[in-house]
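Missing here: one protein chain of the complex. Every other protein chain is in place.
Up next is chain A:
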């Protein structure tokens, strides 16, 4: 019987690997939960795109929840995401802040002018230093920040109608229930 031990050990291993394939077909393997979820958002002070003299800080945004959407004019996937935001950003019920990431302000303005501006406010992070504190991998990314300045939800990659309906809206609804 003991000769069968390696075989049975392998059967267990194969079952685990099979489970892995099945699991990945229904879950996104790259959806690494962000260590920032349920942690206070990093402090930031960034200029507005349309008026660089006016600074927006984390403290000035406290009080009610808002969405931060990281984008850039050079970012290809942001172009895919953009029509979705144009259509749905007003239906979210909270302010949507555009976070222009490592971008020339002129390019960003031209891009928003051409494709439309879905944002209630746009802030710019030309150097990308603040984005490091947010753990931004690349654009587009989206953060949901509650009234106390705590990150409640994060999406790496473009928002799609499915993602908004299945993940973002429930996250916003949860905020409203538990203040």
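By definition in this document, a contact is a pair of C-beta atoms (placed from the backbone, for glycine too) under 8 Å apart; a residue touches a chain by one contact, two chains touch by 3 or more; residues count from 1.
FYI, contacts and distances are computed from a predicted model.
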From the options "ABC transporter permease", "Ubiquinone biosynthesis protein UbiV", "Cu+-exporting ATPase" or "Heme lyase CcmF/NrfE family subunit", the chain left out of the display has the UniProt protein name "Heme lyase CcmF/NrfE family subunit"
Contact with the hidden chain (one of A:11, A:43, A:110 or A:173): A:11
Just one of A:88, A:126 or A:160 touches the chain that is missing; which is it? A:126
On chain A, where is the contact patch with the chain that was removed from view? 3-4, 6-7, 10-11, 13-14, 16-21, 23-25, 27, 29-30, 32-33, 74, 126-128
